[in-house]
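See structure below.
Only one protein chain is missing from this complex, and each of the others stays in its spot.
Up next is subunit A:
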Amino acid sequence: MVSENSHLEDQQEPVQEGSDTRLLSVTSRRGPRSLPPIPSAFRTGFAEFSMRERMREKLQAARSKAESALLQEIPTPRPRRSRSPSEKQVETEFGTEPGREVQRTQLEEDSRDYSRVKFHDSARKIKSKPPVPPGFPSAEEAYNFFTFNFDPEPEESEEKPKAKHRGGTNQEEKEGEEEEPPVREGANKTGEEELLEGKDAEDLLLGLDHADADFVAVRPADYEGVRVRLQMEKELLFTPSRLTVPTYKKLPENVQPRYLEDEGLYIGARPEVPRTNQNIMENRLLTQEPGRRWFGDDGRILALPNPIRPFPSRPPVLTQEQDIKAELETLYTKAVKYIHRSQHMIGSGDPPGNFQLDIDISGLIFTHHPCFSREHVLAAKLAQLYDQYLARRQRNKAKFLTDKLQALRNAVQMGLNPAKSPKSLETTPKAINEYKSEIRQTRRLRDAEQEKDRTLLKTIIKVWKEMKSLREFQRFTNTPLKLVLRREKVDQKADEEAYEAEIQAEIRELLEEHTEDYEQKMEEYRTAHQQWKAWKKAQRAKKKKKKQAVEEHPDEEMEEPDPGETPVKPLPPEPTDRAAIEQQVRERAARSRRRPGEPTLVPELSLAGSVTPNDQCPRGEVLRREDVKRRSLYLKVIFNDKEVSRTDSRPLGADFRVHFGQIFNLQIVNWPESLTLQVYETVGHSGATLLAEVFLPIPETTVVTGRAPIEEVEFSSNQHVTLDHEGVGSGVPFSFEADGSNQLTLMTSGRVSNSVAWAIGENGIPLIPPLSQQNIGFRSALKRADAISSIGTSGLTDMKKLAKWAAESKLDPNDPSNAPLMQLISVATSGESYVPDFFRLEQLQQEFNFVSDEELNRSRRFRLLRLRSQEVPEFRNYKQIPLYDREIMEKVFQDYEKRLRDRNVIETKDHIDINRATVAKYFQQVRDSVINRFLVAKHHFLLSDLIVEEEVPNISILGLSLFKLAEQKRPLRPRRKGRKKVTAQNLSDGDIKLLVNIIRAYDIPVRKPTTSKFQQPSRSSRAFGEKHAASPTARSPTHSADYPLGQVLVRPFVEVSFQRTICHTTTAEGPNPSWNEELELPFRAPNGDYSTTSLQSVKDDVFINIFDEVLQDVLEDDRERGSGIHTRIERHWLGCVKIPFSTIYFQARIEGTFKIDTPPVLLGYSKERSVIAERGFDSVRSLSEGSYITLFITLEPQLVPGESVREKFDSQEDEKLLQATEKFQAECALKFPNRQCLTTVIDISGKTVFITRYLKPLNPPQELLNAYPNNPQATAELVARYVSLIPFLPDSVSFAGICDLWSTSDQFLDLLAGDEEEHAVLLCNYFLSLGKKAWLVMGSAIPEGPTAYVLTREQSHYLIWNPCSGHFYGQFDTFCPLKSVGCLIGPDNIWFNIQRYDSPLRINFDVTKPKLWKSFFSRSLPYPGLSSVQPEELIYQRTDKVAAAELQDRIEKILKEKIMDWRPRRLTRWNRYCASTLRHFLPLLERSQGEGAEDDHRAELLRQLGDYRFSGFPLHMPYSEVKPLIEAVYSTGVHSIDAPNAEFALAVYIHPYPKNVLSVWIYVASLIRNR
């Protein structure tokens, strides 16, 4: 209060302001409202000035007052707070100035603290101020005015908080503020009013005791102008600018931005942040943070390349809320002794924890300290030199070397006089030479040592002299050091003698050396001289010949003509000069050795000197000594970078020594990594400064307390200290000379004497962590050897090198200082500590092997498990592998082992001829490799394999689906809808059924009347009979005669056999029966594996056999005919349709009319052909030959066929071509997705090959060409037949994985197996070679599905050839199995069918029309002339006829046996006559290619055998193996005749074609003799 008042007086302000200041200054002083008198200014102002002016005045007054008040309160100067207009400008233009902004905000907060307190008081006064009429007193003011004895000065008080608020920061800117318009003040004031209103209410009640009910304040609505508010906001809010901050603001002053990128350093990519955001952030940072630590050297915000944290910070999975209770459950766990988890942790087996390291810190000596006086510097130097001297003297190297020299000399003497020492007989001259050289070396060493000793002594004396002179100069002594040189008297005579003897000995040796040298040189000289002489002689001879006159100077003469070759005349070496040597020796001795008779000087340093007391010293020195006294030191012990303890703080002694004498026992858990002492110095009472760090070595494990020596570890500091007294400072140059020359710069340094050792426990056990814990492997092995740790070579790694070095350097093994090293070497080389010189990748593998590999292999269970996981086919689906080996039967593996064995053995049993066996084996190998490849590919998944996702609908699908909405729910003509497909994963046996719908058949052969009656049945009679047969109800008596039991022409039924399950339809009647029956056959996958690959490889065929059911009357006696019917049902095979399961699987359904595979000759049956032709009925059918059956076959449920492997095969095709093929295929697929378009195929080695490379004219066997030289059509047919005789084997069966492999024609002929493509390619190539125009037709046919046919162009029409059957069809043949044409492939181009229809009946095969056929190679992409993959020429070997005949016999024999096997309960009689007759027929059949000679056969047979009822037929098939033959014979059911008197006949004929293509004919017949 007093001070304020005085201040007010100084200011000479109106008195009434006092209340304000008081209020401002101390909040608690509000109680006594002792108020100053009413100011006159108010009155006058009110009267004279306008409101505005008056306001301004008041404002100014208040402000200055408040300012001065605050100045009193706040001792530290405050910067201004509000901004001047100019400052604002700056802000808007460039953004705020960073430094100032920051300051301001900070200070603002400070000042706010002040002002907030004050507001309470002032607010009380403001609260009722009427805001609108400025200048007029409000109601409350009026009231106060009248009731109280004070003048609150409403106008002023309302300004007051403002003023105070701003004033707190506004010292410098008074003038500027004065110019501010009052509007702004008003704005500010209203703003602050609002702020304060909340508090007012309370203050009102507490502070003012006026009766509030006495008056009512009437106030107009509050309003703030937009500008006003904006300005207010500007004060309160900070909007960071979006403008770019200039770089200089972000960097420390005068620093250029540094771009690390430009300096070639790697800078990670910064995260993408919009520029404006970055600017805002920079502005904000500059405002808020005073420092620039957010900015890098380049002036940009520091940013990590990747803001993503490397680990998730997401909290763990929260269980449901209900589990909270469960989580709060108290769990009781046993107390667990804490075990450290650290790499250095002591193993669990060891007693944990109590290892102890004792650190004894005894003291500290400074070798230099800033407080050193000059004398100290010298003293330290002297002490150091003296230490050195002591050390040298202790070692006494010179003496040692002298002794050694003496010994060596003796040895040499002994060696030279072997008589004296008979023991040393072996000392050879060589040894002596060695000794001598050693003597030389030792002498040199000794001289050097002696010289050093002498120099050292000299230096000591010199320093001591300097010190003495310094002491004299400064007239006081600082150090108690005193050097005493003790003279040791020597016996001069003896000394001299010894000296002389030494010199003599040396001279002698040197002489000897020189003599040796001389002799050697002499020797050299002599030889050289002789050479030279010889040469000279020769020259001279030459010269003489040349009659050269000058003989006095032969040398010059010689040299002149031939200077290059002339050897210089050798000069004889100079003999040794004894005197010179002696002089040398003596000189050296004088330099390095004590002169004889000179007393030995022994310096002794003592601390006996007295230090001059303080009062006798000059001021500078006194100051120095006081400074030293103020200093104290302590040490911190840092263990593994952690401070563990510290010493007491000890004062620094005058001699710069500190004694600690403390021992620290460190109980350690972790293996020590580092041990550091930090030297701290405190001066007076200020803080400690770190002088230096001392790194202590971790003691070896042998070092235990008590045995550890005190070691001195040096330290030094690089601090620079300059002192203003006698102290020389540190890191500062000073000089001893008066002129300041010869400057010295010394750093603070010193030595810590300490000892570190492992403690010893109570029972005497060292508390050392076990060795194995310290380090892994090699080093610990080393440490185990005591010697190594004792010499501290724990880091040594290469023992061999060490040993080598030791041997090379001739380390004295007996030298005690070498002993540990020698021990180490012996240990290391003896192999005791074994260091592996190999590297093991999984060194722990051994530990995890719970059984040995052999045992693992022996275990049947593990073997089974392993084979299963390798997906070996036999075990792939093995379920429930037994737990014990004993439960696994050895036979489980038998099949597998057999297969493995057979892989290399050619099985001839099934194949009969060797060639085919080899082929089969080769085929198997190819198959295995391909399968292995696909097994890998199978584990490669695509998204569509795992996830079902709707396609993004395109317009057409959307339209369709919209159309569907409008579609009727139950249309009158429902369309067939696709069934849901089933993925073959969760299927099991019995789930899949094969549905065969037999609808009808056409043109079934009909029985012939018993031919025994008609030798030559006439056409008319047959016609007559069959006309009636068409209508079975009408029966003529002739029929009843022919067919005793009133049987019709034929009673066919269909039998479907699949996987040995047989179903048959009911029997229909007539040659055109209609069954319309559905047969259901179960399907079992092999091994119960319903995976796609397994299903693909199912090789089973569906046999659809058509039989004629014949009722045979077995009544023996005609008399019984009236009373009973005794008939036997026989069934006669009529034909068969064979459909592979794989076709059904891939086609999903097979529907259509198929040609029945009927034998060319059916004994007892005949075709209706002629009849129909005669009747002129159904001309289309008359064209066809053979019988037909309409079928519908499908699987229930429908299976998803496996997709072909999507693996991209590598290719040798041109990349451009491959791209073109992809493009072509994509274009085609877009237009006609259903039409097959093939451009590239995969060859047998798995490479992609362009398809046209397969087509090339290839020569058919000459034999075939020779057969019909004049009939090209017949030749073509023969060739087609030849091709069809090559067995058919679908790729999908051989290569489970649906990858269509195309083999070339020669491969195909070698393999003798292939599918449609190979047949078609070969046939096409033959046709091309025959000069036909031929193409490969890719399309779909029945029943094969997608297939390849061959199209040829004859003169006027096109022919379509089925390469597998050898049949050909005209383009308009309705029974042509080819149903759609996708593309045509020629040898040089591909044409895709872009016609509206794809049925061969309706398309035009003229490929030259680009509107109908889209060609691959066109003008834009011309045919590049691709070379063919086919061979130049096919070479055919003639098949061995003998082998064929042999095979024929064997097959016949096998089949006969089989038939007998199939009839186990009956006697099978063979009719040899019949058989031989049949055998005659077969070659004829082959020749005619099965063209009907039926009647001839029958006639022939009848003629030969007499009255027999025949039923039989020839079967024709290409030969691949025996098994299909047997199957075929079995399926005909010939053997099933039960008639007791039935006889059989069987004949086999094999017709060999070139290249081992065999055509097999089997004629089977059953005969029943007619009685």
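Note that in this section contacts are C-beta pairs under 8 Å (C-beta built on N, C-alpha and C of every residue); 3 or more make two chains touch, one makes a residue touch a chain; residues count from 1.
Following the convention adopted for this analysis, contacts and distances are computed from a predicted model.
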Options "B9 domain-containing protein 1", "Translation initiation factor eIF2B subunit gamma", "Phospholipid-transporting ATPase" or "ALDH2 protein": UniProt name of the undisplayed chain: "B9 domain-containing protein 1"
Residue touching the undisplayed chain, where the options are A:Asp517, A:Glu887 or A:Glu1354: A:Glu887
Chain not shown: contacting residue from A:Val216, A:Ala579 or A:Ile947: A:Ile947
Of A:Phe238, A:Phe400, A:Tyr518 or A:Tyr878, the one touching the omitted chain in the full complex: A:Tyr878
Where the unshown chain meets subunit A, residue by residue: 317, 319-322, 865, 868, 877-884, 887, 939, 941-943, 945-950, 952-953, 983, 985-986
